[in-house]
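A single protein chain has been omitted from the complex, and every remaining protein chain is retained in its original position.
Lettered A and B in written order, each chain numbered from 1.
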Amino acid sequence: MKITEKDVEQLATVSRLELTAEDVSAYTKYLNTALDYMDKLKKLDTSKVEPAQQVLPVKNVFREDTVEASLEKELALANAPEVEEGSFKVPRIVL
Amino acid sequence: MELTSLPIHQLHDLMVKKEISCLELTRAYLDRISQIEERIKAFLTVTAEEALEQARKIDEQRARGEKLSPLAGIPVAVKDDICTAGIKTTCASKILYNYIPPVDATVVKKLKEAGSIIVGKSNMDEFSMGSSTENSAFYPTRNPFDYDRAPGGSSGGSAAAVAAGEAAFALGSDTGGGIRQPAAFCGVIGLKPTYGRVSRSGLISHASSLDQIGPFTSDVRDLAQILNVICGPDSQDSISAQVDVPDFTQSLTVDIKGLRIGLPREYFGVGLDSRIRAQIQEAAYKLEELGAICEEVSLPHTEYAVTAHYIISCAEASSNLARYDGVRYGLRVDTEDVLSMFKKTRAQGFGSEVKRRIMLGTLNLSAFYYDTYYSEALKVRTLNRHDFARAFEKYDCLLTPASLTTAFKLGEKAEDPLAMYQSNVCTLPANLAGLPAMSLPFGTIEGMPVGLQLIARHFDEETLLKVGYALEQINFS
Partner (left out) sequence: MSKYEAVIGLEVHVELKTNTKLYCGCSTAFGKEPNTQVCPVCLGLPGSTGVLNRKAVELATKAGLALNCEIETYTWFDRKNYYYPDLPKGYQISQVFRPIAHNGYLDIEVDGRNKRIHIRRAHLEEDPGKLTHSGSSITTSHSSCVDYNRSGIPLIEIVSEPEISSGAEAKAYLEKLKAILEYAGVSDVKMEQGSLRCDANVSVRPLGTSTLGTKTEIKNMNSFRAVERAIEYEIERQIEVLEDGGEIIQETRGWDENKGITVAMRNKENPDYRCFMDQEIAHIELTPEWIEGVRATLPELPDARRKRLIEEHGLPAYDAEIITSSLDLAEFFDAVYAEFPDAKTISNWIMGELLRLLNARNMELFEAKVTPKYFAKLLELIKKGTISNKIGKEVFEQMFETGQDPERIVKDKGLVQISDEGQLASILTEVIAKNPKSVADFQSGKEQALGFLVGQVMKATKGQANPGLVNSMLRKMLSQNNSG
């Protein structure tokens, strides 16, 4: 096993996903299977290959520095789960 | 003949000749939806009222003597990962269960300007992660040809809606075959344009370097009309292709004499239903009869392309889905502090396939694994591109199966996410290379449609249309 349950717990924290104990063991199994699958790439000699950058080369696409209308405040906040005085409210910050 | 089984260009003619009104047409589709939707479940939202209101406007325009554009008054289903202002757009995810976009996606704006009538938002695999539409957080869609079978995915709702006559055409999105495979399963035409050909503005990202919006139709002429409307540069989308858009209807000719078509042998290997292989060979034979030259070709890195696609799409998805944190929109699980709010919201909001891919993508991008997997996958992406480039030195277009099998049973692959992924081996490589590709129905096996796939050079959708049109004529004859 390359990936341990502890690794999975850490990955879950980094990904901001709360996992149950069951999840942890399921994800551990899955990630190890996935890594085995991905290890297929190791059969290839890529030492002389450049990693791909963009799908199709697109460069120098700019917007001019002219102010455009922002969203109406009501619309900006319309989907917010909780609003306080025109701002998005969140619980106590502990990270 | 039922109105809901006619192609767009015929519906357009009927409206121009005033044999039907747009309101009648829209009602016909809404009736069809209420009649069959219970069994198909192609939609997450049906926008009947809005559709009828739009239809009345089109009729008013027609009454004033205004010329109707080819898509005016034509009912369309829009995949639920494409933003529609004021209409719920959920990506078939609980995390966006109540999300109402403030603005339309660029394609939606274009369709509205062309006068199309949006009848609803179609079902999909959550965040387009899946190939059967079973990963929808709400309910699976069923294949109109056999309700026990999957419509394919991720744009299964769009494919099923067109196949079942619930919309005259549909928009979907394709990250690894999300348009082409369901088109094949549901016996309709699906096209993934060249990457950047259609604006991605307003398309909710799954994997930014792979996602592309495209149409589902019931014939090739309709496809050309829709491409004329939805393609083109967009000042809102930094990477939309700055390439001129031709009049695609000019490609609708059976003259394919001398056209060189390659059949990549790697697409005809293990796992391919031999009856599908026979169908594709039949298609190649018919194309040769019309003067095309069909030969075998090799795309040697195809096998690796699938793995690379998996690594890249998960990596990009893990970043693209980071914004769903319960702060600005969508689901929030209330807790005492922000950290647990993030974790609980995301744990409850995302389905298991999405969470698996976020975890794997996070791992792929981590400092420890980046070089081993992500960077290697980008190199394979280069090799995959070279494979195609070499093939296109000699061939104008490639002919392959769109799927290894016909539509599988619901639940058949749900337990094995990697097998589900692998089933898209025919469609993934074109996304990796950003190439245009289409899926076209060609015959049936035990009553289930078979789809063949055509892949062309960047920005050469015209060749796809041309060959597709020729095959369509063969199909009808």
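Things to note:
To be clear about the criterion, a contact is a pair of C-beta atoms (placed from the backbone, for glycine too) under 8 Å apart; a residue touches a chain by one contact, two chains touch by 3 or more.
Bear in mind that the values here come from a model prediction, so they are computed numbers and not experimental data.
Considering the full assembly, B:101 is the residue among B:101, B:115, B:153 or B:468 that touches the omitted chain.
Taking the complete complex into account, B:366 is the one of B:366, B:444 or B:475 that touches the chain left out. Looking at subunit A, the residues touching the absent chain are 14, 16, 53-55, 57-71, 73, 76-77, 84-95.
Listed by residue number, the positions of subunit B touching the unshown chain are 81-83, 89, 91, 96, 99, 101-103, 105, 200-205, 208-209, 235-239, 315-316, 318-319, 321-325, 327-329, 338, 342, 362, 365-367, 370, 374.
The working rule: only the chains that are shown with their structure count from here on.
For this pair, subunit A with subunit B, the centres built from the Cα atoms lie 23 Å apart. Those residues of subunit A that touch subunit B in the shared complex are 3, 8, 11-19, 27, 30-31, 33-34, 37-38, 40-42, 44, 46, 49-56, 58, 61, 63, 71, 75-76, 78-82, 88, 90-95.
Of all residues in subunit B, only 98-100, 102, 194-196, 209-210, 235, 238-239, 241-242, 301, 303-304, 307-308, 310-311, 318, 322, 325-332, 334-344, 346-347, 350, 355-356, 358-360, 362-363, 366, 373, 375-383, 385, 417-418, 433-434, 458 touch subunit A in the complex they form.
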